[in-house]
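Below: the structure, in structure tokens.
Omission of a single protein chain aside, the complex is shown with its protein chains in their original locations.
First chain written, first letter: the chains are A and B, and each begins at residue 1.
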Amino acid sequence: MTRPSGQRVSPPGSQASELPVAEIQDLAISVAGRQVVTRVDLDIAAGEAVGLVGESGSGKSVTCRSLIGLLDFIGATVTAGQVWIAGRDMTSASQREWQALRGRTVSLVPQASLAGLDPLIQVGAQLREVVRRHDRGTDVSARTLELLDQVQMPDPQRVLRAYPHELSGGMRQRAMIALAIAGRPALLIADEATTALDATIQRSILKLLSSLRTDLGMALLLVSHDLAVIRSATDQVAVMYAGTIVERAASRELFVHPRHPYTAGLAAADPALVPRGKPLRSMVGDPPQPGAWAPGCRFAPRCVYQRPVCEQALPPLIDQGGHAVACVRAAEISL
Amino acid sequence: MTVISPPSGRQADRGRTGLGWPGMRLRIRAPRGVVLVAAAIPIAIVILGFILPAITGYSPTAFVAAPLQPPSWAHPFGTDQFGRDVFVRCFVASHIDYLVAVVGVGVSSVVGTIVGVVVAATRVRWIDWAVMRVVDAVIAFPFIVLALAFVVAFGPAASFAGLPQGMPALFTAFLLVGWAYYARLARSQAISLRSRDFVTSARLMGYSSARISLRHIMPIAMATTMAYAVGDAIITVALTASLSFLGAGIGPPAPEWGQMMFDGRGLLQIAWWMTLFPALMLVISGLCLAVLADHAVRRLEDRI
Partner (left out) sequence: MPGIARKLAQLLGKLALVALLVTMMTGLLIHLSPGNPARTILGNRASPAQVAELSQQMHLNAPLWEQIWLTVRGAATGNLGMSLSEPGRSVLSIILSALPVTLTLIAIAVVVSAVAGIALGLWGALTSHRLVDEGVSGSAITLLALPPFVLALLLLEFVAVDWKVAPAGGWGLDWPDHLAYAWLPSLALCGLLMPQVLRTVRQTAGEIRAHDFIEAAHSRGLSAVRVTLRHVLPNAALPVITVLGLNAAGLIAGAVVVEAVFGLPGLGQVLENAVGARDYPLLQGVALVTALLVVIINAVTDLSYTLIDPRTRTAP
């Protein structure tokens, strides 16, 4: 049961008839009784790099967790819609079923923080643990070194014997990427993987992720609030606001010709996207609290193009030639 | 990260800083109403301790009826081996136990806090180190053993100012040992506060270290220790009772829960009421104080 997907940018070499590695249809998630995500549609084709942009509270992290079955851990449940991984309906899958997929089909690189690695165990031991899980029977130490090499880890012998707190932030993040790709997943989710890193290290980690993607034929879901990061590293971008997707298009297209006022606002406020000499314009107001959403368009209270029609119903995400936007006035306004 | 974050409590206290002296044991999540009840009960007990002898006409130390009577309308908690009314004794005993707890814990927490903050503020490193070793040594003594040693050294009949026998020994023991726990607690508080922004800005404004310690750090450290001290009051009451139970605490004829249980110990089969009711009073007091202590600590942590 697939929707007709619009025109999409696929990386060279992939076939258009391949199953998407992940599909989210009309997904709604609630946490502790409050709706935090509604009506989310997203496809990730094999080998594609998709970006998910949004502020804190937009629901992007929760959406990521739904792709790897970690909703239980944050007390969240799917209240509507479906999640498909590699053609399988995983919406109501058990933890056991998810466990079979994790690391092998879909994997997650968490935010670059110290708390991503067990502080009590040597990095090498943690690597070996994951290798043994996914690659039973191979030469464990050889594979471990191979992984460290793939993530371009400096001084791999020392890193193997080191404890997490002895490594720099960049090295820790490389270690976590190594752990995530150990099972050769088809989809790698990078949730704010470069936040909390220095700018130079951010770039190198991003480059690493991109090269891993081409080398291993992996799809990449890059979640961030940093627009420059998203623009440089992805083929397709979806923008989330207040728990739903408000715009989705090819990355080249989205920031240059945004069709949703929120996206335009984001682009106008980002120093990386605004040409030098032009003023930055920030948006007034704050996003609404999850679960406390008004019935109509959730961006309406902050939108300069708002009209009474905007508050009647949540605008549907309408796809026009590969560029989808959820704004009833999209055709009228020029951004 | 999104607003939705995993459910997490406070970071587990590693205990390296010395926090976690028994007062921290009991952490109960109590709704508002329960806290009020928990505060009301001990107060009610104390008040009853004052008025009951007058109402019932029974003095806690006089022999008012036949010994070893089971509970009845005239004597709700029965009588003990001397014919004293257990009901009245139970409530009057609260004065002694609570008094020891309040004075013992109150004074030692104040003294300990001062020592802890001063030691943390000193620039002479070896003083800090030396005092902390002394603290380690003091804390090493199991309290009961120490108190027993004092009781014998002071002599069991030692008393003054009309206090029940044995109280001076108990006070001395509490004060000599209690300050150390609070000193350690206050010191770690002071050290962690030192690196906080509000201290840095005070320093930038030109305030001297001494003034910062006194006017800014000391009150917070004092509040912290006080919050934990409430929890320690339970321990103190239990300790007093234990000591009396071993025959070395508050001397007769003053009523004291442990003492009463000591009396009733050999008579458990025939006069269970002599042991049960003081025990109940102990446990109820303990629970109330635990709720109050936890509430105090929670309020404190929210502010800091």
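In this text, a residue touches a chain if its C-beta (ideal position, glycine included) is under 8 Å from a C-beta of that chain, and two chains touch if they have at least 3 such contacts.
Because the structure is a prediction, the values reported are computed rather than measured.
**Q** The chain left out touches which of the shown chains?
**A** Touch partners of the hidden chain, whole complex considered, are A, B.
**Q** With respect to the chain omitted from the figure, which of A:Gly57, A:Gly81 or A:Pro110 is a touching residue?
**A** A:Pro110
**Q** Check the options B:Val46, B:Ala74 or B:Ile144 and report the residue that touches the missing chain.
**A** B:Ile144
**Q** Mind listing the chain B residues that contact the chain we can't see here?
**A** So the residues of chain B touching the missing chain come out as 6-16, 20-22, 25-28, 133-134, 136-146, 148-155, 158, 172, 176, 234, 238-239, 241-242, 245-248, 258, 261, 265, 268-269, 275, 279, 282-283, 286-287, 290.
**Q** Applying the definition given at the start, please give the residues of chain A touching the unseen chain.
**A** 68, 70, 73, 95, 99-104, 107-108, 110-111, 113, 115-121, 129-130, 133-134, 163, 165, 176, 179-180, 182-183
The definition used in the following text is that only the chains that are shown with their structure count from here on.
**Q** Distance between chain A and chain B based on Cα centroids, please, to the nearest Å.
**A** The computed centroid separation for chain A versus chain B comes out at 54 Å.
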